[in-house]
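Below is one structure, written out as structure tokens; comments come after it.
Every protein chain but one is kept in place in this view of the complex.
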Amino acid sequence: MAEIVAAFGVPHAPAFPALVAREGPSCEVARLYAEIAKHVAAVAPDVLVVFDSDHFNTFFFDNLPTFLVGVTDATEGPNDQTPMPHYRVHGHAPLAGHLRGSGIARGFDLSLSQDFDVDHSIMVPLHFLTPHMKIPIVPIFINGLAPPLPGARRCYALGEMVRDAIRDWPERMRVAALASGSFSLEIGGPKIPHGERAGTPDQEWTRRVQHLLQHGKVNDLLEEATAVRMARAGNIGGELLNWIAMLGTIGERKPRFIEPQLDHGHSYGAWRWD
Amino acid sequence: MAEIVAAFGVPHAPAFPALVAREGPSCEVARLYAEIAKHVAAVAPDVLVVFDSDHFNTFFFDNLPTFLVGVTDATEGPNDQTPMPHYRVHGHAPLAGHLRGSGIARGFDLSLSQDFDVDHSIMVPLHFLTPHMKIPIVPIFINGLAPPLPGARRCYALGEMVRDAIRDWPERMRVAALASGSFSLEIGGPKIPHGERAGTPDQEWTRRVQHLLQHGKVNDLLEEATAVRMARAGNIGGELLNWIAMLGTIGERKPRFIEPQLDHGHSYGAWRWD
Amino acid sequence: MSVYAVNKLCRDALHDRTFREALRTDPAAAISPLDLSEDERKALLTGDVAWLFEHGCHPFLLAYLTRWDLFGLTVPVYSERIRKARDPRDEQAAV
Partner (left out) sequence: MSVYAVNKLCRDALHDRTFREALRTDPAAAISPLDLSEDERKALLTGDVAWLFEHGCHPFLLAYLTRWDLFGLTVPVYSERIRKARDPRDEQAAV
């Protein structure tokens, strides 16, 4: 009887909190995040399922999950020295356990964590969208950084599974999905600009993803978001998989709002049908 | 061009090394392990793919994989104070990485570890089967202890994927699969015998699994090995999943040798077709 | 997740000799820093493994406690208590 009532997608650059603190509410990042926050507030979900890629802060190569569900009553962060406030946020352990169990029953090989903190990729979005930290989260981690990455269709199917499992939840509950990540971003790799440590090497891909999202062309996105294509968009380009999993929870809908920052390699989107 | 040339299944009770050291080569455990060791020696595999369930020693609830491939040049153990020699054993990182990549491409959500030690469940079998520790291993961990467990058909499919991926390996290589685990075993749960801390509550299931293995009735095994049935056989009964994944690598063959220890809840088996 | 904390206590008893000694010499003090509910704390200190099992702690890990008779849990005591626990598997089987 629970249901997905909305979905959101945002970037999570660790510089954003300090940037907005410095430049104020009129800067572009502040404006775009405020737009998405307005939609989150309007929908007022009971729980946020967050699709996210950790950056080797929570999980490392000694035990690196492809997919992992965080089943906990509380987590905190950022754990990676991002210059921003430190927050504690509730998890929804019963729903998280239900999603993991449903996934395993349907052939998803989901890792489990009952004890973890999170990095900027969850805390930056929450800082802007739910700074009161009153909405419990169910974090679902997708390996978007360390190839081989899971395929786009597999991530979409993960989202579909989450949608179905939420429908099976016995209580009334309004759930929103949140995707955290970039479409084109290279950090520390050969595609960075001269004199920089990071860049967005593939504005064409950002534009294409934005276009496909805007028009609800999910199948085209799944077709085009191959491992090779995402890798060409930057070594962090696999964070698109979080958006793709989020789309799996809502299907071929068009967003009510979506706006890119093309030269930053990402978009801000809100899907609502209320 | 690589191929699976044989498969083996054994139990791994932590008491076995000390038992055999005490009672000598004529005791039942020594005799049965020697029988399997003879088959391993006859086949002389280049690599052993080991399907195993860790016992919360290598992985814990802070990051508990459903399926994990160990991609390393070397590991060691036991890491759980089992009274037995401590060994270092080579891993075959390139093959392990290939198996993991193949699995991810085929929709298996495999965790990765590049740095881990192992508990008695790998070291007890190797102690008896390859005490020289000259054969590199590729450990594939399956959650057999902490419900919800992966399904029997999913584990079988994992084994089939491993078989297919080994066929795709570019070099000639003779690979054997090794399953480690019990069919009926309860440790510390309500089904233990009076005055004991462990027992084998389901001799009927052990007999049934032994029968199905002996006659190559893999499909019946997959049908009957439900989560409920395995749990009734004891809270460690999920270790059967390692045998089922091993069967996935060889299909519906009959073993050349298989003998149960019914009152211990397990069997010793060797599948060869040379 | 305080079930997590109990499971971890059991695991740490195996892997961390210093913690194990602390559990042996002064159990209440040893578990006082842990993130446990009052019920869990009481169940541990009275060796109520049936209650802990029924509330989700893993029996494989609980059984470690008998290796060093922690919380008064000798093997016979542990066995007697856990055998009386409500077992969800019996309920599943009855469905």
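Think of it as A, B and C in the order they're written, each chain with its own count starting at 1.
The rule is simple: a contact is a pair of C-beta atoms (placed from the backbone, for glycine too) under 8 Å apart; a residue touches a chain by one contact, two chains touch by 3 or more.
Remember, it's a predicted structure, so these values are computed and weren't measured experimentally.
Annotation: of A:145, A:209, A:246 or A:270, A:145 touches the absent chain (contact as defined above). Residue B:114 is the one among B:53, B:82 or B:114 that touches the chain not shown.
The missing chain, though absent from the display, is touched by one residue of A:7, A:138, A:236 or A:250; that residue is A:236. Checked against the full complex, the candidates A:80, A:224 or A:259 give a single residue touching the omitted chain, namely A:80. For subunit A, the residues touching the absent chain in the complete assembly are 55-57, 60-61, 80-81, 145-146, 186-198, 228, 231-232, 235-236.
Here is the rule we go by: only the chains that are shown with their structure count from here on.
Rounded to a whole number, the gap between the C-alpha centres of subunit A and subunit B is 37 angstrom. Between the CA-based centres of subunit B and subunit C the separation comes to 28 Å, rounded to the whole angstrom. Within subunit B, the positions touching two or more other chains are listed as 61, 146.
Each of residues 4, 8 in subunit C touches at least two other chains.
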